[in-house]
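Structure provided below as structure tokens; questions to follow.
All protein chains but one are shown at their positions in the complex.
Chain naming follows the written order as A and B, and within any one chain the residues start at number 1.
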Amino acid sequence: MPALERHDDVFVLDLGDTENRFHPDWLAAVNAGLDEVEGAAGPRALVTTATGKFFSNGLDLEWLGGHRDQYEAYIADVQVLLARVLALPMVTVAAMQGHVFAAGAMFSLAHDVRVMRADRGFWCLPEADLGMPFTTAMTALIQARLTPQVAREAMVTARRYGGVDAHAAGIVDHAVGAEELRSTAVELATAQAGKAGPTVATIKSRLYAPALQLLGDRTAPRS
Amino acid sequence: MPALERHDDVFVLDLGDTENRFHPDWLAAVNAGLDEVEGAAGPRALVTTATGKFFSNGLDLEWLGGHRDQYEAYIADVQVLLARVLALPMVTVAAMQGHVFAAGAMFSLAHDVRVMRADRGFWCLPEADLGMPFTTAMTALIQARLTPQVAREAMVTARRYGGVDAHAAGIVDHAVGAEELRSTAVELATAQAGKAGPTVATIKSRLYAPALQLLGDRTAPRS
Partner (left out) sequence: MPALERHDDVFVLDLGDTENRFHPDWLAAVNAGLDEVEGAAGPRALVTTATGKFFSNGLDLEWLGGHRDQYEAYIADVQVLLARVLALPMVTVAAMQGHVFAAGAMFSLAHDVRVMRADRGFWCLPEADLGMPFTTAMTALIQARLTPQVAREAMVTARRYGGVDAHAAGIVDHAVGAEELRSTAVELATAQAGKAGPTVATIKSRLYAPALQLLGDRTAPRS
């Protein structure tokens, strides 16, 4: 299950050591971590990472299969989490030590900066192969981060990007060795911890206004 | 005149061996080809190419000169064709063996992937020189494909991009030798034929919603 630690100015959120799919309990634990991060004061930044082979594989399709009547509420909860990370009033860094798929990849895009392991693991939006089109709101999130060419390739062809290719495509900002992954992310976050606060909150709310409104951010201006 | 052939999973639409301007008969023939492509079932993809020195020079200004009263209906028909290609429920590849100008260049942008001959031929939006500003809908199509910097340069300065420059600018995805052009396009299309279907249709309808709505796509959601 997700767990939060603080090291000086940097909160490190570990998404877990399984496939880290978005089970309702997992969503609750991540939201609890974000409550703590948001509730803290002073300089701070967030690094999100995980343990083992997966960063996150996204939606919990097994749980969904048993709760089809809750599909819409579940997707809404996922989208509100994406909005929450996107709008977080501090710099956020995803340190992707393993596979990053589907809604897990969108969760990574909600962060300001992405650092990916160069030698193993894929970043992929497999929705075109799964028969699960992106919602309008998820589409807006992806378009808020990627160039038109890369958004098209990632969304229409479901390409699997290794770290080096993901860096070349501008999906991730850095591709580094596994042993440097977390330290690189923490270093990037530490350098930006002083940015935390209401100014960055307002900057982000305007920069991502269309995506935030569609995702259902509860704090975004509605006009 | 445009002609359609099928090779295994790939439909190849040849736009003709003239300047391949958008005469009403040419539009009808292209639409008939697209009817066949859309009506087919199973894995499939589209490669659009042409024969000779031109891929397409765009609007049929000579025909327009003799039918000025039909200007608006003609532009609407052209835009609906652009929307149709943009929304096609399969992967589409433009294999540009010759010059690609004006609305011909926009037609190429409606495809998912562009492959251009590296050694000869230009891709160009000459509207700034012709005194014919882009419609709002055409502007949205161009912006859906290109980075802000390249859209600005292409639209405001009417730069002629050879294949290598077009590749560097991200206008085309591949610049290859003339003898490899069609085979490269068919190979790219074949690899994505399995994507054809309603999921990709929905993904594209959301990814390009603003451009599709302005171009007048008849199947796009209106909200």
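Following the convention adopted for this analysis, a contact is a pair of C-beta atoms (placed from the backbone, for glycine too) under 8 Å apart; a residue touches a chain by one contact, two chains touch by 3 or more.
Because the structure is predicted, anything quoted here is derived from the model rather than measured.
Interface note for the absent chain: among B:L27, B:A40, B:A76 or B:A158, the touching residue is B:A158. Contact with the chain that does not appear here is found for just one residue of A:E38, A:D77, A:D173 or A:E187, A:D173. Considering the whole complex, the residue from A:A73, A:V164 or A:I203 that touches the absent chain is A:I203.
As for the chain not pictured, it touches subunit B at residues 127-136, 139, 143, 147-149, 151-152, 155-158.
Within subunit A, the residues in touch with the undisplayed chain are 91, 112, 143-147, 170, 173, 192, 194-195, 197, 199-200, 202-204, 206-207, 209.
Just so we're on the same page, only the chains that are shown with their structure count from here on.
If you average the Cα atoms of subunit A and of subunit B, the two centres end up 34 Å apart.
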